Each structure stands twice: as C-alpha cells, then as structure tokens.
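Every protein chain except one is present and positioned as in the full complex.
Moving on to chain A:
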Amino acid sequence: MSWEILIPLLVLLPLAGSILNAAFGRYFRGSAGIVGTLFSFASFGAGVIAFLQYHPLENQQPQIVNFFPWLEVGAFKVDVAYQVDQLSLFMTLIITGIGSLIHLYSIGYMKGNPGIARFFSYLNLFLFAMLHLVLAENLVVLFFGWEGVGLCSYLLIGFDTHKENAANASIKAFITNRIADLAMIAGIALTYWLVGSVSFTKIAENLPQAKFFQQALPIVAICFFVGAMGKSAQFPFHVWLPDAMAGPTPVSALIHAATMVTAGLFLIARLNYIFVLVPQVGFWIVCIGTFTAFFAATIGVYQNDIKKVLAYSTVSQLGYMFVAMGAGAYVAGLFHLLTHAFFKALLFLGSGSVIHSLHDEQDLRRMGGLKSQMKITWWTFLLGTLAIAGAPPFSGFFSKDLILEKAYFFHPVFFAMGVVTAFLTTFYMFRLTLLAFTGKSKVAANVHPHESPWTMTLPLVILALGAAFSGYLLVPESLGGVDVLERYFAPVFAQGLGYSAKLKNSHVALHHLAPSEELLLALLSLGAILLGFGIYWIFFAKKEKLPSDESAYTGWRALPANKYYVDEFFQNVFVGPLTSVSEFFSEVVEKRWIDTVLVGAGRISEGVASVLRRIQTGTVVDYAFLIVLGTVLILSAFLWRGI
C-alpha cells in the first residue's frame, strides 16, 4: 500500500508545476525554470522509488493503482487507473529522467526569454500528459495522454507565436496527428466491441474468447498501427516531425527523444498480445519501418540545417524501432528506444548548445571550427554521434545490431536495407559533426562562440554517460551475454507469446543465432559504419567547399534534397484541392448565392416598405378617410353578399 500512493503523486507533480507556473509564473519570472525543473525532478524521484519498490526483476504481476472512477455508462466503465509493470516503469523513468535533464538544460537555454514561465508550464504539462500515456491502465486514459501530448506539442512547437513558420509547424503537427488518431479511435472502439472492455489486463485475458476475433484482429492491429505511425512519424505521417524543429531546441529534444515519438512504439509494446497474433500486419510494420528508416536517412544526407538533419535521423531511427516491433522483437525495439532517448537527447541538446552560442544560427554552412571554443559540447556531441552511428562499444552498437539481427530472421532483405541505412546514418552524422565542429570557422565575424553555462553542459555530460553505457543492458552472447533487459521485460510479453504459441502462427519464436553468425552480422554492420565514415572522410571532409543549397541539386539528387516532394505531394493532392473547394464555397456559394438570397430578401422588404410608408402621412384627415373608406367597403361587401 505504501508505495502505490507514489504513482498518482508522480503523475500529479508535473501538473502541479505546470499550474504553479501558469498561475504565478509572472511573479517569479527569474526562477520559473527552477520551479518547473524541481517538480520534474521530484516526479523522477518518485518514479525511481516506485521502481525500486516494485522489484521489477522478481515481480511478475502488473500492479493496478486505481485513482478514481471516471466514466460509467451502462456496461462501459472507465477508471482513472494506472498500471504499474515493467513496461510502464521503464517508460516512466525514461520520460521523467531525460525530461528532467531537458528541464534543467532549458533553464540555461531559455534564460531571458520573456515567456519562460509559459514555456516551463507547457513543458511540465507535457510530462503530465506523457505519464498518463505510459501509465494508463486502459485505452481511454491512454488516449487522454495521447491527445494531451498532441496538445502540448502544438503549444510548444508554436511557442514563438509571432513566428509564422512556428505557428504553421505546430498546426501541421497537430493536424497530421489528428488524421492518424482517427484510426486510433476506431481501434479503441473496435477493441471495446470485440472484448467488452478497454482495460489492458482484461483485453489480454478475454481476447482469445472474443467472438470474430480472428477476423477482426488484423483490422484492430492496423488501426492501432496507423495511430502509432502518426505519433511516431512513420512514412507518410513523418512530415510533421522535421517541421517541428521550428520550436525551441529543448522542445525538439523532448519531443524527439523521450516523449511523443516513442508513444507509437509504446502502444505496440503495450498491445503486443494483439500484434503477435497477426504476423501479416507485422510484415507490413517491418516494411514501413525499413522504408522509413532508409528514406529518412537519404533525406538527412542533404539537409543543411543542423536540427533538420537530427530530425530526419529521428525518423530514421524510429523506423528501426518499428522494424523490431513488426518482427515481434519488442525487447529489441524498447532497447533501441532507451539508447536512442539518451543519444538523441544528447545530440539535440548539443546542437542547441551550438545554436545558443552562435546566437540562433542553425545553418551548418555558417559553423565550423567550434571544437576549440566549446570543448564539453564537442566531446559529448562526438560521443553521441558515435553512439547513433552504432560504433562499438557505445550504446547504439548493441541496440541497432540487435534490431538488425531480428530483421535478418524476418528476411535478409530487411537486414540489407538496415545495413545500408546504418551506412547513411554514419555518413550524415559525421558530416554534421565535422562540419559544425572542425575545419575552418565560417562563423559570422560579429559572433563569438563560447561554451554554454553549467545548466546546459551538465545534462550533456549525464546524457553522454547514458549514451555510452546504456548499451550494456543487453549484450549478445558472442560479446559477453548480458540479458538484464530481456529478463526484465519477460513478464510483459509472456502472455502474448503464450497466445501465439497456442495459435501456432507465431513469428516470434525466440530463436537465437549461433555466436559466430552473430559476430558476422555485427561485423557486416560495423563495415557499413566504417564505410560511411571513410567515404565522408576521404571524399567530402577534406574539401573546403561548402555544401550547396537544397535547391542547387539537380537530377536524381534533387529527390532526397527536396525530401522526395512529399510535402508538395500532400500540398497538391490534399491541401490544394481542399483549399480550392473551400474557396469555391466561400467566394461563390456563400458570397454570391447565399448572400444574394439573404440580402435580396432584405432589399424586397425595404422596397415594399418604401412604397407603403407613403400612406403614413401623419395627417388625421387621411386616416379618417381611410377608416371611412374601409368601413364603406366592408359594409358594401356584407350588403352585396347578404348578411
């Protein structure tokens, strides 16, 4: 009983921080960031205690913490309840842990911004919503968090309300996610219809007994997957994520690393017992994941905005995670989620540190040579780059190779695509790092780069430690064999595995490679990384020529440089026609037709009135005459017809 109280507490602390900053932020202007950060760290602390009290390695059963009953309509019953198990605690720690570091960093980054209280209020609210998403005991509370992070992303991306591109980007993120959410809502409704409950434990229990569940399950899985695609920015819903860079850099880090984009993966992991039963949907998830990973990596190669490169890299890494999820290797996907949270937060905060020191310069072509002026940022950033590229012995090496290994089981083609993507990742990440930190300085003459304050560098150092060492939670047998994470997650996925074994259509058999094969695959991906680095080093790094503008590329290069014209495609196929139709309705139907009718009706009564009011002379005699005339007419009518 004692520690269960911690769960509502850890959820409510960020909300309290948000309300405090929203209501009284203007009175403690300077310390708004400290308040927000304290509440965030307090939430993290509560999370750590709950984690330790739960004993995740021994405890098999999820713990339900019922906060209060919420909806009760007939048989439909929803409580605001939290499910505490290995998965939700894992996510909670990542979200509050990395989120808190980003809060701390924001104190330095947002210093002097007049909207700092508003910023921290939103940031705390984001944590509040995200914690509901991952701790939810049922689909409705999850959906509350799901929409909550959508709202907060809208508020945060459009934080600089006076910037038009920020406002547009926030609207784009919101609308793209709403489109995907339609599928999500359909999935929730279908699940309720099939199983008669929205609670995760009940769904898991009752699923095999549900009527028509064999026929309906693929549809349910597809619905949830489309919802996940929206949040996790999979092709073709990825368009919002790069544009979301218009928000302040800590926001990008938060959305990209710890929250929002991981929601889709979390959903699939949470509903793993649905997804393991439909391998055909799993196949499509792998396809889309592989494609997204490759596709986004090629775009990343051609970007010149430091944050845009990282944004496409996020899309690409999420593609990897979806490959793992589709292949049924949930632990591998969550492992990469964890390591990615560390190194992507590190990279974003590092780029923020650069942007900060160069006074809001984001163009790689106007950086260079920052190595000597920003030592901490340079070393941590380099470490992040090595980790994301998958260089041993850093975290990305273990998590990415695990996914590639699982993809190999699924089909060697996916493995090959993954290796090519790893090659591209190394290429663009070193391009980014080396362009920004080495070579001749191309910084504008009036800007003097300097290292950021400790509130910004401390999170960088902590995240760098995480990026370096978090990989040791799951090490393949050939390299020592640590399976802490595997054992940790085993209870969460046991039920799904049981169902799939019973139904004999499993693709999630727990096969392991022989150590020699494992090593061979690892060497292959390592080769790709070395090749990526080598090609960049030999052919591009030595040239002092600056990368061209995106529009300068011609021929086939124009495709990735212009993001494969996906935005233009959406613009022409959906937005354009919709705008024309709306314009037709507003200009022709409303202004010409409807207004004509309404204004015409007004004109007619006005015209009639202008004739009739001539009768109103105001002269007594005229009225008397009319009365007499009327009386005579009525009387004659009566006389003529006979009374």
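In the analysis below, a contact is a pair of C-beta atoms (placed from the backbone, for glycine too) under 8 Å apart; a residue touches a chain by one contact, two chains touch by 3 or more; residues count from 1.
Here is the rule we use: contacts and distances are computed from a predicted model.
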Task: Protein name as given in UniProt for the chain not displayed, "Response regulator transcription factor", "NADH-quinone oxidoreductase subunit K", "Pyruvate dehydrogenase E1 component alpha subunit" or "3'-5' exonuclease" - done: "NADH-quinone oxidoreductase subunit K"
Open item on the list: Using the touch definition from the top, which of A:445, A:538, A:620 or A:639 touches the missing chain?
Closed with: A:620
Open item on the list: Please output the residues of chain A touching the missing chain, sorted low to high.
Closed with: 613, 616-621, 624-625, 628
